[in-house]
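Missing here: one protein chain of the complex. Every other protein chain is in place.
Entry: subunit A
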Amino acid sequence: MFGAFRPTNVLSGGLLWKIPWRLSKFQKARQRKRLRAVDTVVAVVDRALAKQGIMTKAVERWKEEMPVEQEMVPKDKYTIFDRKEKKYRKSIRKLPKWTRVSQRVNPPGY
């Protein structure tokens, strides 16, 4: 029961990943903060260009396709679509570099 060779889950079962599926409330708060920061950058760029009457494809496309943080549903903020997962969703932290990439839209209906 005690000692160096006690049969714990890790020792007897081989691979055991203990990464929580859900983000904690603090991680979710930081995720929302990052989403809002990106929204702010886009808004500032858009306002500066609009003052000079310029239209830019990158900004227009972003505004057309991407919802802002307040418009997103919690499901899309904290999880992403994955066809191999049960119920087709996995935690957003499984996305490589998830704090530095924009992943906001998922397939409709999933």
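In this section, a contact is a pair of C-beta atoms (placed from the backbone, for glycine too) under 8 Å apart; a residue touches a chain by one contact, two chains touch by 3 or more; residues count from 1.
Just so we're on the same page, contacts and distances are computed from a predicted model.
**Student:** Mind telling me which option in "WDR5-like beta-propeller domain-containing protein", "DNA-directed RNA polymerases I and III subunit RPAC2", "Mediator of RNA polymerase II transcription subunit 8" or "Large ribosomal subunit protein uL30m" is what UniProt lists for the chain we can't see?
**Tutor:** "Large ribosomal subunit protein uL30m"
**Student:** If the hidden chain were put back, which of A:45, A:68 or A:95 would touch it?
**Tutor:** Hidden-chain contact among the options goes to A:45.
**Student:** Give the residue, chosen from A:16, A:29, A:54 or A:105, that touches the chain omitted from the document.
**Tutor:** Residue touching the chain left out of view: A:54.
**Student:** Applying the definition given at the start, please give the residues of subunit A touching the unseen chain.
**Tutor:** Against the missing chain, subunit A presents residues 34, 37-38, 40-42, 44-45, 47-49, 51-52, 54, 56-59, 62, 97, 99-102.
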